[in-house]
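This view holds just a subset of the chains, kept in their places.
When the chains are written out, they are named A, B and C in that same order, and each has its own residue count from 1.
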């Protein structure tokens, strides 16, 4: 958080006592933070419960928390097909919810990984060479294409297995990463480039030793945004033959008008995304300690 | 750009389109919102010819396009439509727990009984029956009438969809690609994909006509909000009359009807006319018979299937399903 | 510019101030302990070896940093953060590239809601003072290093803060421009009675400008010399060369030099 006002937090002091109090302060801050999150979450849950309780929204669209919880539990356990029936099925669509999640996570990991691995070098190249002039319209074209419109082609080329889904996620991820990289490159301070060139850096060395690190903050933001995109795309990717897969499950449940399961899947998607993003944010913090300072 | 433009390209055409085949009723001032889907049946003919607008010049009619029956149920829930077309599966879901708590519909019309329009097409010419597909992979759009028919056929054949064959969820438009890439061995699907697969060397070994014969028919039905029906009997009568007229047109003058379908679906009239053959259409009298006799039972059997699929929580009583069928409007169109 | 009488309450106090920076988890002492007071209307110059903590001291007073130990107070109240009463000329020019030179200088008055005509006048006056009138419509990054420094000075002075904190403000200026600005600063100081804290690495400048000269020891910086200087207080009629030739001046300069070298 940027400090607009008030005094900044005092930095580490040398004496052991003050260091101890500092650690205590940090722990207190963390606790406060947790309390704030807990309170806001509780408020939200209460609001949800009230809204459904008072009948403001019909359960077809927003079922009460209890129903969603039931759907969540059912989806994670072996359970009878209907109350009283002795036919026991496993989770939903023969997979537990966490297995669906895992399957999607795998796809996202590969898609995002590929997108980042291509997006950064491509962005660097496009930001620093004439390739940018040639490729920019195509990149813009690509990043505006609705996945629903071209998933058919992907299926023709890559089949209905995981490959086409991963490609779709990849195609969702790599343009924003490339864009962020290009934008970061344009923000690199000219004199930093001049400095490294005067030290004898070749084109490539200037790229890796200055442009890349200087661009890192924006690239990391780009990766975070792109990972968010990947999550939003996972349903589209898993509409066709997407079981196991949390997006496929959400889609099927939606088709069957089983709103509690849809909401449970969405919540799981959202929570997984939050966890993933926390990790990325952490990475950002440790990789770019100089932000705002130089 | 305003939405809801009619098919007429200019004023003169509009005038031409607005001839009511019987005496128009200016006394009806109902506001009706109708959800339609791109399926070749009388509903789109009514829409294209502007029959409702012509026969009820003072009613306010708006057409809302929906991509699936599930959409239509949701539209009902949000109070955005008064009438809508959907497959028999969503109609059953809408009449069963838990969704029945949120919407209050009645099936008032059978737009079509699905026959060869939805059928199982297999790649391997050697395969001549379902048993031959054992160990194979069949694509079908889940939660559709085709899905229902496929699972019924499998059960009939004694095949377990969980172990003996692999049934995967696949949108029709993705099937040709999967088919060409050797990804599926068979697909239960409708047009235009069905024709495409047949053209690509597939053979039709089963169709919804067969499952219907076995007592598991599938339909596209017209539904209406029950309160709306109760409050607007004259409108419903005119509506049913228009539907009946369009059915007559399909049966007696398929070329004209096909043109309307072609306009709405954006396809070739010849293709549209071909598609009529895969569906059977019922005149008003047949509607009355069917709706008041066997249709509630069909809903019940469908419900049993949906329970297995996890689509509903419990199968309702026969009375409950009968309550959600209303042959009234069809009856008022008989002989009209 | 408005004449503001030195308010007796604006005295500055450092009490037992220390500051540590945390570098890679370890605490690096940078300043202190430091104890001193500055009376309203003093022009205090601070000198000391590179890296001794001069900037840190100034940033503590500006409110950019909170001391690790001790308190920094102005007019008896603890410094809680930056405020308009304490204007800061940064060691590295810190201008806003999205504003023209003129609008950078006008920014303080604009934030206070001064009307555009009055703002324009103030800006013109100070741009003239620092010799940037002809580049008023340039952007800061289109200025040379020395010009950026001068722009910063104009920006702070145009805001008429009661306390002016200047971190090597004339560091990038040629001798001539520097002398002119020294004279202008003294004139402003004499006319308005502002409190000025002036960091410099030029011993001569420290002695010539200051009504009081502080010298700091190498890191962690402490005050090792604290002397009144009378040369800044002289009337304007005494020419600079004569001042520099005074035996007392030469002596103080040597004293300061020795203190830094110690």
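The definition used in the following text is that contacts are C-beta pairs under 8 Å (C-beta built on N, C-alpha and C of every residue); 3 or more make two chains touch, one makes a residue touch a chain.
As the structure is a prediction and not an experimental result, all values here were calculated from the model.
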Item to check | Overall composition (this structure file), stated as a label formula | outcome: A x2, B x1, C x2
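Everything below uses one rule, namely that only the chains that are shown with their structure count from here on.
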Checklist outcome for this item: Separation of the C-alpha centres, subunit A versus subunit B, in whole Å, is 39
Checklist outcome for this item: Between subunit A and subunit C, the Cα-mean centres are separated in Å by 48
Checklist entry - So what's the Cα centroid distance for subunit B and subunit C, whole Å? => result 83
Checklist entry - Which residue numbers or ranges of subunit B touch two or more of the other chains? => result none
Next on the checklist: Using the touch definition from the top, list the residues of subunit A that touch subunit B in their complex.
Outcome noted: 58-61, 81-83, 92, 94, 151-153, 155-156, 159-161, 239-243, 248, 252, 254-258
Next on the checklist: Residue numbers of subunit B touching subunit A in their complex, please.
Outcome noted: 68, 70, 73-74, 77-78, 90, 93, 98-99, 101-103, 139, 142-143, 162, 168-171, 173-174, 176-178, 180-181, 183-184, 306-311, 313-314
